[in-house]
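I'd like to ask some things about the structure below.
The complex appears here minus one protein chain, its other protein chains still in place.
For clarity, chains are labelled A and B in written order, and residue numbers in each chain start from 1.
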Amino acid sequence: MRKAFSGLWKTSGYFRFGIVSISFAVLMFVLSFFSPYKPMESFVVPANLPPSLAHLFGTTSRGQDLFWQMTVALRNSLLFGAVTAALSRVIAIWVGMYAGYRGGLIDKAMMAVNDSFIILPVLPILLLVQFLVREKMNWFYMASMLALLGWPYDARLIRAQVLSLKERIFSETAVFCGMPTGRIIIKEHLPYVMPIIFATTINNFLWSIGLEVTLSILGLTNINNASIGVVIFWANQHQALISGTWWWLAAPVGITVFVFAGLYLLAVALNEYIDPRTRLSMKAVAA
Amino acid sequence: MGEDSVSGPAELLSVRGAKKVFRLGGILSGTEIIAVNQISFSLLRNTPDIFSIIGESGSGKTTLARMILRLLLPDAGTIELNGKDVHSIRGRQAILRYMRNVQPIFQNPFETFNPLDRVDQFLNETARNYYRGESKQQARERVELALNAVGLSLSEVGGRYPHELSGGQLQRASIARAIIPGPSILVADEPVSMVDASLRMSIVNLFQDLKNQLGTSIIYITHDLATAYYISDRIAIIHKGYFVEQGDTGQILTVPRHPYTKLLVESALDPKPGGTSLADSEAVAKGDEEYLATGCKFAARCPHVMDLCRRKAPPPVTVAGRQVRCFLYGGNDAREGDH
Partner (left out) sequence: MTTEVLRTNALRASYVTHLYGMDREVRVVEDVSLSMRRNEVFGIAGESGCGKTTLLKLVAGFCRPPLFVQSGSVEFVGERGNVLSLLEASPDELYGIRWRQISYIMQGSMNVLNPVRKVYKSFLDFAYPHMGRMTEREFRMVVIDHLGKLRLGREVLNSFPHELSGGMRQRVTIGLATICKPSIIIADEPTTALDVVIQRETLGLMKRIQEELSLTIVLVTHDLAVHANMADRIAIMYAGTIVEEGLTTDIFEQPAHPYTRHLIGSLPRIGDKERRGFLKGAPPNLAAPPSGCRFHPRCPIAVPQCAVEVPTLKPCAGGTKAACFLAE
């Protein structure tokens, strides 16, 4: 593990960037619990102050310390993304692998359902739901909704991998070794499926945060619950760009870009590392 | 274990009239290819035998192998092991019993093993699954014994990944894995075609040793006539799904009767300077469209083709101690068909 980490750190710029970004995110996450202010309480500090040592990201027009607000906002956004990613993984992996292994009519039926979900237009549906049930919508329900919309592409990817794995000769050898199907799936096939699961997890994570930000900017989520999108919403409400309080927009946007880019590049670096082909060439070198 | 059968207790494996049809193309239009047609042969129980099946790619030999291995269902005919129909076996225990007796050796050793697993992993699995209740130590001993039988050892192979071994070593490891359950039949589909010519003999010698020392029968599928001559007693030449010639190896390969067999024997390169004439042969190899011909499938490129050959498929006749499907040697009862 340590060797893998140090190897990756030394060789992959993406990895370094990603680790820095993650460290930053984790730091913010932890700090959020120490915030001296309640996140959405207003007028607790002087308003419209630019970034300074006292207020690292400046203050907002509503008299909030932007730095501490961002720690909570980032935390909430990350949690949101994590919930969506986790839930949709469960569905995608189950559907993809079951359909892939079963084949036949069950596979066809499941893929028909899968494809119906793919064509659902996500944003309009979310907008609709938001309009209808805004009061009762809390972020967990919204994360679940996104999970229900975000699994089909990945399920197909996983299924494709499973289909190809079934055809490989070593799968037949495994049968002749007397291995039961479940054991073949876990021991022989999972190492090939893992990179896909991993890559799609991060994608899904980022996608859901992105959607949440979109909806919040439009004011369609609970705007009293701090999240990155909500911060931007309020900044727009107070016309931050025009009135000169640029830090109010710069902080959430900058942090989002930094964390997104970092996570994405981390995924790329790790994915290349986990990819069976790279591992093979590494083993070749080590031999 | 004392299973008397209708087919006769002396037969270990009995294939009768095996047939497999593939449909290509869509549901509405589409062609049928009979990949395996009326194949019959048997392996005797108490006489271990190396039975070679010679065929080019697209001849149906791999389809036949997969039917014997229970990876494909025949559309007609029967395949019986010790008198029991192979494809009506149900239930995990019964399937395990079958696989204990019939094991495969695939063409490409690098595909046989999972590139991400160490080579001994599959060997350990095999020992575990076929000898439940044994300790880990006993299982390791079985693996070591099997590896030794093929000229390898755990110290050489254990803990290594497939790409760290050469093709020859890996194929031998694959054979070791296959003999762990103590099978009575090994189905080897082109086991040496991906191995260097100079290493083929070591593997082929191994097959001979397995037959002589362990009493294992081997179905040796190949297109290499020289190695088939070297180790097998009986041989069948398969062309577009039919056994066109079947019988004693020495006789068939030194004095071939069927025109296709003759073509194969002529084409096999003699490893002597100038040993084989390379002047362009008349018969240009054809592809799958030969499958669609009515009558004898070899008619399109047979130098002795007669009108009858294009209309009827020749039945097997016994000639010079072997079975041949060719109207040159008989089988053309004028019952059906007009001239």
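As a convention for this text, a residue touches a chain if its C-beta (ideal position, glycine included) is under 8 Å from a C-beta of that chain, and two chains touch if they have at least 3 such contacts.
None of these values were measured; they are calculated from a predicted model.
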Given B:Ser14, B:Asn37, B:Gln169 or B:Ser217, the one touching the chain that is not displayed: B:Gln169
Of A:Gly7, A:Pro121 or A:Pro180, the one touching the omitted chain in the full complex: A:Gly7
Contact partner of the left-out chain, one of B:Ile89, B:Val265 or B:Met306: B:Val265
Touch list for subunit B against the chain that is not drawn: 56-57, 165-169, 193-194, 196-202, 204-205, 223-227, 229-230, 253-254, 263-276, 278-281, 283-287
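Note that only the chains that are shown with their structure count from here on.
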Touch list for subunit B against partner subunit A, complex: 69, 71, 92, 96, 99, 103-104, 106, 108, 111-117, 122, 125-126, 128-130, 161, 163-164, 174, 177-178, 181
Interfacial residue positions of subunit A with respect to subunit B in the complex: 168-170, 172-180, 187-188, 191-192, 276, 279-280, 283-284, 287
